[in-house]
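Right, I'll just put the structure down here and ask away after.
Selected chains only, in their assembly positions.
Naming follows writing order (A and B), and every chain is counted from residue 1.
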Amino acid sequence: MGLDSLLIPAVLFFALGAFAKFINSDLKFPEGMTKGIGIYLLMAIGLKGGVALSGADFSLAISSIIWGIILGFLLPIIGYALLRFRNKINSFDAAAISAHYGSVSAATFLTAVAFLEVSGVEYESYPIIMMVIMETPAIIIGLVLAALARKKLAVKSGDEVPKTEWSPLLKEAFTNGSVVVLIGALIIGTVATPEAMAKVTPFTSEIFMGVLCLFLLDMGMEAAKKANTLKKVGGVLIAFGVMMPIIGGTIGVIVGISFLGFSVGGAFLLAILSASASYIAVPPVMRYGVPEANSSYYLTLSLGITFPFNVVIGIPLFYQMATMYSAL
Amino acid sequence: MAITMSPGKSVQIIVNATFENELIRVLDKVGVTGYTQIDARGNGYSGVQDGHSEGETNILFIVLVASELAEVLIESLIDYIKRGYPIVVYTNDVEVLTTNKYGKPTI
């Protein structure tokens, strides 16, 4: 099974994209194409989740939401603690990076879903709500940690403590475009009648996998571009980019099976959510909210290391982990 | 209608796209009457900005103003630079056509 996961078209297209940049091909998506596809993917996954949820267990949905919030706060704090260990990474960079790891990568999640579907494994739809939920706490934690760092720095240097304007920052955490599309589509999928949804399905479900392949082709190129700047980020951060998903994924498996009672498929998806790092929604928020941090660090980490790690190693690994843990 | 060109400054401000709305607030506050935005890519101390995502896109603002306002505008950006935002600013002398359909001063 381990190797098979690498042979699903989505992963193969990711590899193709990475290879294209590796050989310095001039292949390039037109501006806006990836963003457009991204909106489509969020809309589709949201609708699908909504339909599934309309027939779901209400109390389990609530538990999932609560666990999503807990993980969204917990994971970045773990990440921050790791990064600040022995003061290797400065507080601003640590804050910005850990926000990325508390949040999630929709592309990684979708690749994992593709892996399950091709393998014929069942999964719950609750992780889709959790994906929506986990975006916001992570951003808040990142901003709070940076504000604390700012305060400490000002105190140390005797300057007056700069006042962080919270309202525009928090606004971004809650009104982020990805969150709005995802949660909106989720609600629409729940509310719309089955006959109406049937008219939308050919667009949102049938062509979905193919579109995902196109998306991952570009992601592969982006990941490879970022991997080119690995030297700049240094060994400590590279190690973090591999360790953090393993920690997150393990927590995800445990929470999924022991606390939420998910099947192997569902726990595996939660592991992927916990293991993955955002590279679409969170970077611009951190860029604006934590200008002190070095943006190339968090982009290289989440896109250049953790994303390929999850797609290539994380997916088979966490699936194995979930299978074994559930058999205990 | 005769051609009337007035001397003024063109202030060019290059910022990351995530700072675009904030800069517009600053422009509004200092009281410029207009500005032009252009999507750009670039390279500098913050590294390559290839335009692939919003966080890696630059915006070039062109702001035509009278000389005094130019100074006020630049002054109001210093604080942001101190806070860590990458902002590149340069100015040059220009002659601005003051005739417009609104009969209001362009600069």
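The criterion applied here is as follows: contacts are C-beta pairs under 8 Å (C-beta built on N, C-alpha and C of every residue); 3 or more make two chains touch, one makes a residue touch a chain.
The structure displayed is predicted, hence computed values, not measured ones.
Peer 1: If each kind of chain appears just once in the picture, what does the full set look like as a formula?
Peer 2: Assembly composition recorded in this structure file: A x3, B x3.
One rule holds in what follows: only the chains that are shown with their structure count from here on.
Peer 1: Would you mind pulling out the distance in Å between where the CA atoms of subunit A average out and where those of subunit B do?
Peer 2: Centre separation, subunit A to subunit B: 35 Å.
Peer 1: Quick check: in the complex, which residue numbers of subunit B touch subunit A?
Peer 2: It is residues 16-19, 22, 46-47, 50-56, 83-86 of subunit B that touch subunit A.
Peer 1: Which subunit A residues qualify as touching subunit B in the complex?
Peer 2: Those residues of subunit A that touch subunit B are 31, 34-35, 162, 222, 225, 229, 279-280, 283-285, 287-288, 291-292, 295-296, 299.
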